[in-house]
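Let me begin by presenting the structure, written as C-alpha cells, before commenting on it.
With one protein chain held back, the other chains of the complex are shown just where they sit.
What follows is subunit A.
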C-alpha cells in the first residue's frame, strides 16, 4: 500500500432543482476511486448543501494512483425510486504524485453532466500521502513530471535531454459495444469519459516508466492524442521528450524568472551552495541525493561504493585537467579516456546496468552535475569567444562521430521540442514528413497493440531516413497526427531534420563541447541556417549561397521548419501567418479502393500545398517558414490540406526573388496584356508586403556575397504539371531547383485561379499581426493583456457536384472569413498579435467542413515596436523568461563590453534603480542598445555580477566560478523577491494561453499537467440554441472546468494549452448533437513582473508602469 488518498467533500452550491414539488434537492455525494466507494450523508432540501464530510481514505497502489481518476458523483436522494444523478467531477490526482507540484487539490469544481452540462459546483479537498518515497519504481512511475510545453519549462534547467518516448494503448470504444444499445446515452458517455481517463492515466504511467529507464525525471513536449477509430476501437497514444530537469530553485543565481515561493527554497540542489568557495559541489546532503537519483548514465551505477566516494568529498580538486576532457557515454565505447574518472567509466561500460541504488549513487552523481554545470557555463559564455576553441581541433572529427553514434544508437532520435536551450540546435536541414494510409480493422487484443505500434514505427523509420538524407542525425519539432474517416486512417508525422549539439543529449559526454566551436568565429544567429548536408552531394536540388550574415558557410535560399524561431536568430522586419489551403475531390469508395485512391492523391496534395506555401512566402518577400504544420484531413468524398506556418525574413538567407508570371501563348496580344497586368499586381503586392512587414534588408553588393544574385534573366520555370513526387519525398525538393526568381506558368485556367487566389489573401487590418509560432518575430514588447479563444465554424457545401476550384474557394473563404472575424472581434486590443494560431480542419459529414481555431491575442506596445533593429541579445530575451543557460551568457558579455546608453526608458529605469541599489556610479553604468531589453528583465543582480566579474575574461572557467560565487550573495537580494506569489492577483481569475509563457509575468511553479476529456450530448438541440448555441455553451463549460481544476491546484494560469480534439456531430432531424473535446496544458503559478519588482526593490510601482500597464488584466 504505497499511497493513501484522502478526500473530503465540503459543500455544494447552485445545485439544480431536482424535486419539482419542493423546488429543492436532497443531495448526497458518492466518492469513488478504483473499486472503493464512499458516500456522504444526504443533505436534505438544499440547493447549497453543506456536507463537511469526514476524510474518506483510499489505500491504494501507486500504480492505481496514476491510472485511476477520482470520481465524484453528486446525486439526488429519492426514497422511493432510484437516486437521480446530478452530475460528476473527475479529478486527475497525478499532480499530487510528485513533490514539486501541487500538494493539495482544493476548490470548487463544476458538477458536470454529459446531457445537461454544468449543474452547480462542489467543493472538494484531495490529498495524497505517498509512502516510502525512494525505492518504489516498479510498475508505477510516480515522480516523473509531465509538461505539455514544448521547450524546457521556465524555472527548470535541462541537465540532459534524453530523447523520444512514445507509447500507445488501445481499447474497445464503449460507444460501439453491444451494451450501448441498451444503456442510456448518459451511461454510455460516462463510460467513455471514464475509460479515456483511465487510458490516459495508464499511458502516462507507461511513458513515465520509459523515462525512468532512460534515467530521466521528466517528459517535456508531452502530446497525447485520441484516435476514435469507431468500430475498430479507441487508441490513446502519446509522444514526448524525456529529459533530466533540474529545478532552478535559487532565484538569486538567475533571473527573477525563476524566483519561486519560499517554500521551495529549502529543496534547492547545488545552486544554493552556502559556501561559494567550495565551488559548485557542496556537501552531499540527502536532498541532493534525491534530486539526482534519476541520474541518467548507466555506466555510473556500479561505481557507487568504490573509491569514487572520496572524490565527491573533495570537490575543490575539481575542475578537471586542463586538456580535452571527454566524458564517455555508454554508447561510444571506442573513445580514448582523458582522465581517471573516464577510465572508470570505460571499465564500466561492459557491465550490465543495474537499477540505481539511491544511497550509493551519491558521489558520482554529484560529480556529474558539477562537471556539467561548469561545462554549461563554459559553453554559454564561449559562444563567440575563442578561449577553448583550439582544444577542439584534433577532436573535431571524433566528436562528430561520437555525436552521430550517440544519436544513431537511439531508435528514434526525435525531439518533440520546438524551442531549445541556446547552443542545442546546430544546423537545421529542413522539414521531413511522412504519411501513410491504413485500413482500420478491429483491435482484437487490447493488451497487444502491435499493429498500431508497427504502423507508427514504420512512419518514424521513414522520418529518420529522410533526416539522414539531409545530413542530419536528429529530428526536432516532431509531431504525429491522424485523420480518420470510416475505416481509412491517414497517419502523419513531421519534424525538422537537424544537427544537434551532443552536450545536452547525454550525460558527461563532451566537456569542452567542441561542436559549436566549429563556428565560433561566426556571429551568432545564423549557425542554424547553415546547411548540414554536403554541398557537393546535395540530397535535393537547392540553390545555395553564402550566408548573408557570416559569409562563410552556405545557406539554402529558403528554409522550412516545424520549430519555433530560435531566439538568437537574426530576423529582418516582422513575421506573418502564412497558410496554404487545398481541397481535392475524391470518389466515394470502400476499403482498399478508397485507401488506394487516397494514397494516390496525397503526393499531389503535398506538392500543391508546398507550391502554395512557396508562392505565398515569395509574395510576402520572406525566405523562411517556422512552425510549419501540414494537416491532411480525409472525408468521405474529399481530402483537405491545410498548412500553417509563420513566414519571416532571415537575415542569413538570401533575398527572395520575386514571382514571375509566364504565359504559354505569347502571340496573343490581349493575353500578354493580361499577364503583364497580373505581373504588376504581384509586384505591387510584394512591395506592399515589404512595407507592411518592415522588410528592409541591408543592400549587399555582389562581390561580397560571392554567389549569384537573383537576376531577371536567370528565371526558372515552375511547371505546374511537374508533380512526379511521391509521398515519400521530403518537402524540400518539390518545387524549386537552382533558380532565383519564381516563375508561375499560366497554362490553363487552374493556374489563373491559383494566381488570383494568391492575391485574394487579405493582410490583417493595421495594428494586427498573426503568427502560429510562440512569439512573433520582430515584436518583443508585449504588454500583459492576453485573450485566449477558440472559434469554430462549420460550412455546408451548397451543391453536390462541386469542382475542385469551387471547393478550394469555399475552403479559402471559410478560413479567410474566420480570420477576418477574429480581427474584428479583437479590434479593441489593437495593437495586438494573434500568436500560436492553430487551425484544425475536419470533415464531420459529406458536405460539411469544420474549422476550429485556437489562438491567443496579446497586446504590445506600439511605440516600442517601432524599434526594428533587433540584436542578438534582445532576441534572446524575447521570451518572457529566460533559461539559466541564457542568462549565464549575459553577465559575462555585459561586463566585458563597454557600452553606450540605451534608448528604452523602462530598461533604463530598472537599470538605474538597480545600480543605485548596488552603489555603482552612473558613469560606470554600462549599457547598450544590444542589452537593453535584457537589462529590462533583470535588475539589480546584473550589477552585482558586474561587480564580481568586471576583471574577468569571459569564456574562462574562472569567470564561471565568479558567477557562481556571486550567486549566494545575489540570493540575499532575491529572498525578498520571492515573496507571496499571487497574494495581490485578482482572486479566481485563471489565464489560459497556448504559449509557454505569460507576457509580463514570471512562472514560478508548475503544478502538473491538465489533460481533460469531455463528452456533451443533447436531445434538445433547438432548445439549446441550435448547433451554435450548443457548442458555444459546451466550449465555455470546458474552459470553466479547466480553470476550476487549475484553481483547485493552487494555480492561476494554464500555459501550453491546446484543444487537441473537437469532434462535433449533429443530427438536426432528431434534434440531437454530440461533441467530444480533449484539452491539455500545464497548470502553473505565475507572478506579475511588476509585483515582483515592487516587492523586491521597494521601488514605487510607477517604476514598472511603462513595461506593464494595466497590471491586473485578465484573460
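Things to note:
Please note the rule applied: a contact is a pair of C-beta atoms (placed from the backbone, for glycine too) under 8 Å apart; a residue touches a chain by one contact, two chains touch by 3 or more; residues count from 1.
Please note the rule applied: contacts and distances are computed from a predicted model.
From the set "Synaptic plasticity regulator PANTS", "Snurportin-1", "Acidic fibroblast growth factor intracellular-binding protein" or "Spindle pole body component", the protein name that UniProt assigns to the chain left out of the figure is "Acidic fibroblast growth factor intracellular-binding protein".
When the omitted chain is restored, the residue from A:32, A:154 or A:991 that touches it is A:991.
Note on the undisplayed chain: of the listed residues A:28, A:58 or A:108, the one touching it is A:108. For the chain missing from the display, the contacting residue among A:26, A:121, A:246 or A:774 is A:121, taking the whole complex into account.
By the touch criterion stated above, the residues of subunit A touching the omitted chain are 13-14, 108, 110, 118, 121, 765, 787-796, 817, 820-827, 848, 850, 986, 989-992, 1025, 1027-1029, 1031-1033, 1035-1037, 1039-1040, 1043-1044, 1064, 1113-1115.
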